[in-house]
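Structure provided below as C-alpha cells; questions to follow.
Note that one protein chain is taken out, while the other chains of the complex remain in position.
Going in written order, the chains are labelled A and B, and every chain counts its residues from 1.
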Amino acid sequence: MNTSDKKDTHAGMSSQDPDLSRIALLENIRNEGRVWEDLCEQYGVDNPDPPWKVNLEGTCDALSAEACALPLLERRWEEDELSETLYSDVPYPERQLLALAHSMIRRGLVDEEELARRMKEVNRRLNMV
Amino acid sequence: MSKSHHAEKATGKGDPQMFKGEAGPAKFKVGDRVRIKDLPDLFYTRSQVYTRGALGEVAVVTHESPAPEDEAWDNVDKPEWFYIVRFRQKDLWPEYPDAYANDTLQTELSERWLELA
Partner (left out) sequence: MAEKHKAAPMVEEVSDFEALEMAVRELAIEKGLFTADDHRRFTEFAHSIGSLPAARLVAKAWLDPEFKKLALEDGVKASLEVGIDWLNPTGFGTPSDYTDLRVLEDTPKVKHVVVCSLCSCYPRPILGHSPEWYRTPNYRRRIVRWPRQVLAEFGLQIPEDVDVRVEDSNQKCRFMVMPMRPEGTEGWTEEQLAEIVTRDCMIGVALPRPDVKANAKRPVHKAIHPVEHH
C-alpha cells in the first residue's frame, strides 16, 4: 500500500522552514529595481536574459562546490518557497537572484548592511564611465 | 572526506564514477520486484514521499555512490548501489485512470530504500 494520499511530491527534509520575514534591502530592490524585461523594452534590446544571469549561475554553482557554503537542495527549496511568497511578482532571473541573496543573508553568509554598502560601491564604480 | 579530497579523487573520473568498486555486490538486479521502505527522514533525503511503500521493479542498476543522506554530511565512506525503479502510475496515485494502466514512472533510489517484494 503506498502513501499516495500525501499530496506533496517532495521528499522530507526535517522542517527548516525558511525565514520568510521581509528583508528591507531586498524589498527595496524588488520595488525600485528595473527588471530586464523593462530595460529591454526601453532600450530596444532583445536578449532574452540579462548579462548577469550567467554570473548568477556561476555563483549558485560555486556555492555548492568545494566549500559548499549553500547546498543546492536547500537553496532551491528556499527559492521555491520565496518564489511563491515574497518574490512571487518578480520575473525569473531577478527572482532567483533575490531568493539567493535572501538565503545568504538569513544564513549569515553575508550581512544586509554590508551588502547595501557594496551595492552602492558597485554602482559608483559601474557608473564612473 | 572533505570536498578538496573529493576533487583529488574525482578528477579525471567524475562523480559518481569515482566511487566505482566501493559498494560491493549489488543486492538487487534488473527485473527484481521491490518495495520502497518508509525509512524515517532524519534530516535530509532525496527519496520522494510519493514512492514510500510503493511496489516497483528494478529497471536499471546505475552506479555506486554515497547515499545523499550520508553525502549531505560528508559521510562518504560507505557508497551504495543505486537503482532506477519503475512503478506503474496506478500503484502510485489512486485516481490514475485505468485507461492508461501501462503508464509508468521511474526514479532513482539507493539500496537502503529497497527490499525484495
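Here, a contact is a pair of C-beta atoms (placed from the backbone, for glycine too) under 8 Å apart; a residue touches a chain by one contact, two chains touch by 3 or more.
Treat the numbers as computed from the prediction; the structure is a model and nothing was measured.
**Student:** Please pick, from B:Ala23, B:Ile36 or B:Leu105, the residue that touches the omitted chain in the full complex.
**Tutor:** From the options B:Ala23, B:Ile36 or B:Leu105, the contact with the absent chain belongs to B:Leu105.
**Student:** Tell me, which residues in chain B touch the chain that this view leaves out?
**Tutor:** 6-7, 10-18, 46-48, 50, 60, 62-63, 65, 68, 82, 84, 86, 89, 92-93, 96, 99-100, 102-110
**Student:** List the chain A residues touching the unshown chain?
**Tutor:** Residue positions of chain A that touch the missing chain: 7-13, 15, 17, 28-29, 32-36, 39-40, 42-45, 50-59, 61-70, 72-73, 76-77, 80-81, 83-84, 88, 92-94, 97-98, 100-101, 104, 109-110, 114-115, 118-119, 121-123, 126-127.
The rule we apply is simple: only the chains that are shown with their structure count from here on.
**Student:** Counting in whole Å, what is the centre-to-centre distance of chain A and chain B, each centre being its mean C-alpha position?
**Tutor:** 30
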